[in-house]
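Encoded as structure tokens, the structure appears first; notes follow it.
All protein chains but one are shown at their positions in the complex.
Letters are used for the chains, namely A and B, taken in the order the chains are written, and counting of residues starts over at 1 for each.
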Amino acid sequence: MEVTREALDDFRVRQLKARDMLRGDLEGEELERYVEQSVLTTTLDKAVKWARGNSFFPLTFGLACCAIEMMAIVGARMDIARFGWEAFRASPRQADLIILSGRVSIKMAPVIRRIYDQMLDPKWAISMGACCSSMGVFNNYALVPADKFMPIDVHVPGCPPRPEALMHGVLRLRDKVMGNESAGWRDRYAAYGTEEILGETSGESAAINVYQPGDTAGA
Amino acid sequence: MPDATGLELTAQELREAVPDSILDTEFHRGRAALVADPGKTHAVLERLRANGYTFLASLHGVDYYPEEPRLGVIYELLDMERVDRISVKARLATSEARIKSVVDIWVGANHPEREVYDMFGVVFEDHPDLRRILMPEDYEGYPQRRDFPVGGEPVLFTFNEEQSYGKWQ
Partner (left out) sequence: MAVSDGTTPPQDQLSDYRRREQSITISHEASQGDERHELLTLNIGPHHPATHGVLRLLATLEGEVVRDIMPIIGYVHTGIEKTAEDKSYWKVIPVVERMDYLAYYFNAMAFCGAVETLMGVDVPPRAQYLRVIHLELNRIMSHLVWLGTSALDLGAVSMFWYCFRERETILDLFEMSSGQRMHTRYIQVGGVFEDIPTGFAARLRAFLKEMPVRADQYADLLEKNQIVVERLRGTGIVDQPTLLELGVTGPLLRATGNPWDLRKAQPYSSYDHFDFRIPVGAVGDNYDRFRVRHAEMYESVKIIEQALEGLPEGPFITPDRKIALPPRHELATSMEALIHHFKLVTEGFRVPPGEAYYPLESPRGELGCFVRSDGSAKPARVHMRDPSFHNLQALAPMVRDGYIADLIATLAMLDPILGGIDR
């Protein structure tokens, strides 16, 4: 149902490889690799990702006001069980998604890091709300943005984000896990070419909306 | 709230009972406040409690920077029988920010006094367990003093984007 979009040149390369194979021009190692890629591994990989994306076990981790909206998403109106995510686990050992819902104070940050470390791979993190994504309404001494101490996959803006907004974030994460990352608004508005690609700088992005290859481009 | 005359009568009675305790009275927009000497605040509160103000509604600190004495501890008292409120204010200088704790009068003053200590640095003598309550135990500084910076992360625009902390990898 999602429109999958792989990068254009990848498609072109595959097209050429397919043409070569049909012509009988691919041989040896190249041929083996082509067969591997297209037949089994891709399918198994995709199946595993599909299973993962549809059966997240979120951690019951409510910090502040966003937690109430997270509870609302569990409620009957915006039902997260539609996507198979209703099994909120209390123990981090059993969970694979941590939804940081609320403001992260400096006293809580090491606790969250410990909990995140206790989760088993593969694990994801959604930073829900403005307070943990950036500093939110309160830009002061007591808060830490979550990006400073743990890797976050999806940031959901809002204060607090409506359950629909969190649902959107949840679906984006699901897309990311299933390998169907879309380029977000750049896709919808065909705005390719507006990304700022910082060559080979370190992972630290200097500006907020910088597209690093292999990254959900800040959408 | 006692009206202005009631406040003056209370202040007078307290001055007689505990000499040199009430430095000033303030009556502003229906709120009655007594400014008490920090050394005698405990005795003043005991007397007020005996007079009927049995409920300690709030205990909090204020930083009156740049006026001296700089720190203030305010006690909001409530008389449930007569539905009356009165405030007692104790002004302290930063150099001698010590005041006697009222935990022996009201047990519920424990956490609020710890919060005033945490945020303003006022030491409450005879407090059973004076340590930081909201900030981490080893935090340095008293955040809610007016000269403590608000802190936070810089808001990023294109001119200062180097200050970004990046993403945790």
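Basically, a residue touches a chain if its C-beta (ideal position, glycine included) is under 8 Å from a C-beta of that chain, and two chains touch if they have at least 3 such contacts.
Note that this is a predicted model, so its numbers are computed, not measured.
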Only one of A:A87, A:V137 or A:A191 touches the unshown chain, namely A:V137
Touch assignment to the omitted chain, from B:I74, B:V123 or B:L156, lands on B:I74
Absent-chain interface residues of chain B come out as 26, 28-31, 33, 54-58, 60, 62-63, 74, 76, 80, 83, 85, 87, 106-112, 115, 129, 131-137, 143-144, 146, 148, 150-151
Hidden partner sits against chain A at residues 60-65, 67-69, 71-72, 74-77, 90, 92, 102-103, 105, 107-108, 111, 115, 131, 137-143, 159-160, 162
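One rule holds in what follows: only the chains that are shown with their structure count from here on.
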Within the complex, chain A is touched by chain B residues 134-136, 143, 148-153, 155-156, 158, 161-162, 164-169
Within their complex, chain A touches chain B through residues 106-107, 134-135, 138-143, 145, 147-152, 202-208
